[in-house]
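Some chains omitted; the rest stay in position.
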Amino acid sequence: MIVVMKPDATPAQIEHMSAHIVSLGLSPQVIQGTHQTVIAALGEERPGLIEALEPGDGVEKVLPIMAPYKRASSELKRERTVVQARGLIVGGVKVAMIAGPCSVESEEQIVSLAKTLKGLGATGLRGGAFKPRTSPYSFQGHKELGLKMLATARAETGLAIVTEVMAPEHVPMMAEYADVLQIGARNMQNYQLLQAVGDSGKPALLKRGMSATIEEFLLAAEYILDRGNPNVMLCERGIRTFEDHTRFTLPLATVPYLNEKSHLPVVVDPSHGTGKARLVPAMARAAIAAGADALMLEVHDDPEHAVSDGSQTITPAVFKQVMDECRRIAHAVDRTL
Amino acid sequence: MIVVMKPDATPAQIEHMSAHIVSLGLSPQVIQGTHQTVIAALGEERPGLIEALEPGDGVEKVLPIMAPYKRASSELKRERTVVQARGLIVGGVKVAMIAGPCSVESEEQIVSLAKTLKGLGATGLRGGAFKPRTSPYSFQGHKELGLKMLATARAETGLAIVTEVMAPEHVPMMAEYADVLQIGARNMQNYQLLQAVGDSGKPALLKRGMSATIEEFLLAAEYILDRGNPNVMLCERGIRTFEDHTRFTLPLATVPYLNEKSHLPVVVDPSHGTGKARLVPAMARAAIAAGADALMLEVHDDPEHAVSDGSQTITPAVFKQVMDECRRIAHAVDRTL
């Protein structure tokens, strides 16, 4: 931690801060600069230290040195994490495809679609049973009935089920049906939920909050890891910016950055990331070229009649094209698909 | 709903969309423009309609006409809502002050501070017992013990207790101690929590998510209102932007805009909104000048030793100054404080 004092800080203020640093369990080292003094506070950087140091008289700003996440960091664990749920393997040489409808609508729909997707190369089946909806007047999902439909689709195809969990108290029930528990972007900082998923031990797919920094994203993962659950996938799904021609802005530099800072595998969701079906194929290709370990795509037989997210949903025919194009990109980066 | 067709849309596509609009329970009216056709879809705009219309062949874009929130709208309810919890009245002529520490630290701290704040004119006491923290390694609050401390402070001062609830299953217990249930920015779209707070009937202080649009903010309020709980306060606490000299960007135009679109009272939190104690007094004044019904401020006897949020916390001495300054501003806009 570096405490930058104001240019007109008094010796008494510098002394006070040094003592304050000692009282916080750190060791101060005063550095006399040309214009102002800085105090290096040596020792373990804990959360809360910045906030304890900033209010000090004569302090201009406090600069952290260390990354605040530990278990998610590639410094702590050098070998890359591979998350496996049935045939869905994320983090290996093979790029994985998780596909399916936004919402589970009926058993017939999900089983038939699952068979198609399986045939085209998907290894994970996504589908919402509990739906977080911006409006209370929107379809909220078939709930446990939807989970049963997903389980049937799994029984018929062997695809791993990826579905969103919205509340801590649902985790045990969800864990019975799902192979991967998805934590949605809106819940990325729902800490009770993160801890419950951590406790479940189930593979988790954690979506980045739409305005979360990478540090906050990794700290959210830390909540799961900290409960002893190492099976975390990080999913970039687009951030909120001033851009209005897409639903979100999909920042693919997240992929190589996370690959450098963390050992956790990275999934990209070009459906939410763009909000436009027409842009999905290009961004799917780009995500794999950037180093993504898996993609998550919304696919529906008839987007016009999907109960949710039709605008960003591709048809099985387009999914087939995406698979073909992405396979070529995967090979170009020495991976398979 | 206005469906804008592409300039090269075919008559068959226009006909298909008209039929699709009928099948969705709306009435289509085709308007032949100079360059392209638009179809007005007349009738009640429900959530999901845009997504059902956008995937249609030949569709360029779909423009909603009506606001998606109903119960929060000033069109549905003309007279302004006043929320009352003990002596804390938000929405009347008198501007209310909710003040207190970020976290409840000890009974002695909270009781002593509550007395000071009461003496200076606050009518609400804020204080976190359950703390949502970005890092799992941060202090997570004294939990129920903290609630008991708050209750003691109330017994001694009569201040209404405003405290954050983090999980639906905590609501019944929280409701026993708290006068106002606060829903934090990170949980603005935690729908289970919104519904539980709605069901409790308790006054709710709903913080705007840091990247929520006003429409999303009002739809989150709608979740609470829709459960029959009319006692909702909207709290602007800053949004995430590219600005880096403040912790968040506090957009005060939210205040007159919400006052126009909604009947719900508006609270402003200049502490989180700036993240810098030095900027709090100016933004407190500005919020009242813009029309805020209440302020929410972090105050601590010794910010340097606060367990959380020291950087943005003011001392009781500064709070006194803020009260004096804000009282003058309140009078200048024909209100009291």
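A and B are the chain letters, set down in written order, and residue numbers restart from 1 in every chain.
By our rule, contacts are C-beta pairs under 8 Å (C-beta built on N, C-alpha and C of every residue); 3 or more make two chains touch, one makes a residue touch a chain.
Model, not experiment: these values are computed from the prediction.
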{"item": "Homomeric assembly size (copies in this file), of which only 2 appear in place", "value": "4"}
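Just so we're on the same page, only the chains that are shown with their structure count from here on.
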{"item": "Interchain centroid distance [CA atoms averaged], subunit A/subunit B, Å", "value": "25"}
{"item": "Parts of subunit A lying in touch with subunit B, wherever the complex brings them together", "value": "20, 46-48, 50-52, 54-56, 68-69, 132-139, 166-169, 186-187, 189-192, 209-211, 216, 219, 222-223, 226, 240, 277, 303-311, 313"}
